[in-house]
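See structure below.
Of the protein chains in this complex, all but one are displayed in their positions.
Going by the order they are written in, the chains are A and B; count residues from 1 in each one.
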Amino acid sequence: MRKTLETELLVIGGGAAGLCAAAEAAGAGVKTTVIESDLHPGGQLVKQTHKFFGSKDEYAGTRGYKISDILLDEIKGLGDKVEIKTNTTVTAYYPEEGIYTAMKGEDEYYRIKAKKTIVATGAQERLIPFPNNDLPGVYGAGAVQTLMNVYGVVPGKKVVMVGAGNIGLIVSYQLTQAGVEVAAVVEAMPRVGGYWVHAAKIRRLGIPILLQHTITEALGDQTITGAVIQPLNDKFERVGEPQKIDCDVICMAVGLTPTTELFWQAGCKMLFVPQLCGHVPFRDNTMRTSNPDIWVAGDASGIEEASAAMVEGRIAGFSAAKALGKNMEQTKFDEYWKRLEHLRAGEVGEKIRGGICQVLSAGWEA
Amino acid sequence: MSCGCDKTKLFNSGVLVDRMPGAILPPQAEWEAKKNGYVVIECPQRIPCNPCATSCPTGAVVPFTDINDVPTIDYSKCTGCALCVAKCPGLACFVIDLTYSADKAVIKLPYELVPVPAKGDTVKCLDRTGNVVSEGEVSMVSEPLKDQTIVVSVVIPKDKVHEIRAIKAVG
Partner (left out) sequence: MELIKEHPILEYKHGKEVVFTLDGKELKGYAGEPIAMALHANGVHIYRITPEMKRPRGFFCAIGKCSSCFMVVDGVPNVRTCVTPLEAGMKVETQHGKGLVPLEAQ
């Protein structure tokens, strides 16, 4: 471990939030390095074939994978201000020395020293307990998207989708686009959790959404051959007849949880916030954590839509650039916050608002 | 497979069961006389999304004061151009023209599947839960925004305009 990479701003994660953060900071002249663990930048954006919601400022009406191209073009336009390192994972942070370690592929290790860091590590898929939930064929919804939308691989013949949040609904639609049958969407709550229009879109194609149902067992010896589902009552107790559905994929869309290891290692002040789906760092309105050199953006700060992640990335990039001595136009910052507030204003944003107020700090002592 | 048959549960699973703000019909008399049809939007939930309003060239989808507004329509301005049909990320906009013939209407709906039907093809017409309720003949296929959302015009029985919201093309 002799080699040390030095950079002004380190952005960990090259998804929606990280790319926006990098574009914003580098646009202000900051030498920025983006570390991305996947083989290509874009994060979850590259898997989205549907048009985004929101307003023009968040590329509403543009398909997710195209938004990724737009952001990469913006970054390309900044020349050598941004370097994106793919297939590279940040493995640890050593606060005593302020050093990150990174691994390219499986064999090249090196250190990174950065003046400031934006952690935009995103989220990871949750799983719920049921017998045989470890068998091949029980896949995270993001994994199914990766298979079919990034690499064009048929995920299976017949899918049972667990969860009717936006991801469950959207991936059900995407499976239909890829020619894969969705036998049913199973949802424990008495209503869909995602946008109603996403549900309407798959209902009219004949996909049943079974509210107040849960999966009780996956069937199969070596790989999945079916799923057992059962109705739930208002107290989420299993009632009524279990029913077997033949399928070879059980797609889990039961939520995400923020990826936060680096905040813990950096000693950031953390809190478990159910509305944000896990432990998240406290942050001020510039997205700075309690560690004065570390900012957060995107799902790592709490699970929310990609449109919000992109604005948070802008805010973090702006603020890190300002902390690095760049001259920043404050009106731009106010504009970003206005956009975030709009995105979170409706009933759907109520949960997010309730979560963020628990971890929003008025400011850190200098 | 029971989906819960009461109306609330049906609505909660994504099926429109009543007219409500964000999902209202045009005034009937004007609608029946309106060449090229009127937009019918089915977007009853307040979500942060406004492309229907920002893409409308005539202001018929009334500009939002809050991005979470549900769409409201000024039918005196709607030309039935179907740009919102192509633009809406939720595929929640349709244009329905009641002037086609005595017993037939035309529905313009968004389509993002394969196979893409061609003009003259017969397709199956589906209601809001995917049941086949009639056949229809494709009268036009276009891609207004050149972004892979196809707008398909289908001639359907006039008495089914309140049911049909999707098609199934046979390859």
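Simple rule for what comes next: a residue touches a chain if its C-beta (ideal position, glycine included) is under 8 Å from a C-beta of that chain, and two chains touch if they have at least 3 such contacts.
Here the structure is a predicted model, which means the values were calculated and not measured.
J.: May I ask you to name the displayed chains that the omitted chain touches in the full complex?
T.: Touched by the chain not displayed, across the whole complex: A, B.
J.: Looking at A:T146, A:S172 or A:S307, which residue reaches the missing chain?
T.: Touches the omitted chain: A:T146.
J.: For the chain not shown, which residue from A:A21, A:A60, A:A102 or A:A178 touches it across the whole complex?
T.: A:A178
J.: Which subunit A residues touch the hidden chain?
T.: 37-39, 49, 63, 65, 87, 89, 105-107, 124-125, 127, 134-140, 142-143, 146-149, 151-155, 177-179, 222-223, 259
J.: Considering the entire assembly, which residues of subunit B contact the chain that has been omitted?
T.: Given the touch definition above, subunit B has residues 112-116, 148 touching the missing chain.
Keep this in mind: only the chains that are shown with their structure count from here on.
J.: Roughly how far is subunit A from subunit B, centre to centre by C-alpha average, rounded to an integer in Å?
T.: That pair's centroid distance is 31 Å.
J.: In the complex of these two chains, what residues of subunit A are touching subunit B?
T.: Spelled out, the residues of subunit A in touch with subunit B are 50-56, 60-61, 63, 164, 169, 176-177, 179, 184, 190-192, 195-212, 231, 243, 307, 342-349.
J.: Within the complex, which stretch of subunit B touches subunit A?
T.: Residues 1-4, 9, 12-16, 42-51, 54-55, 66-68, 87-92, 112-114, 126-131, 147-149, 165-166, 168.
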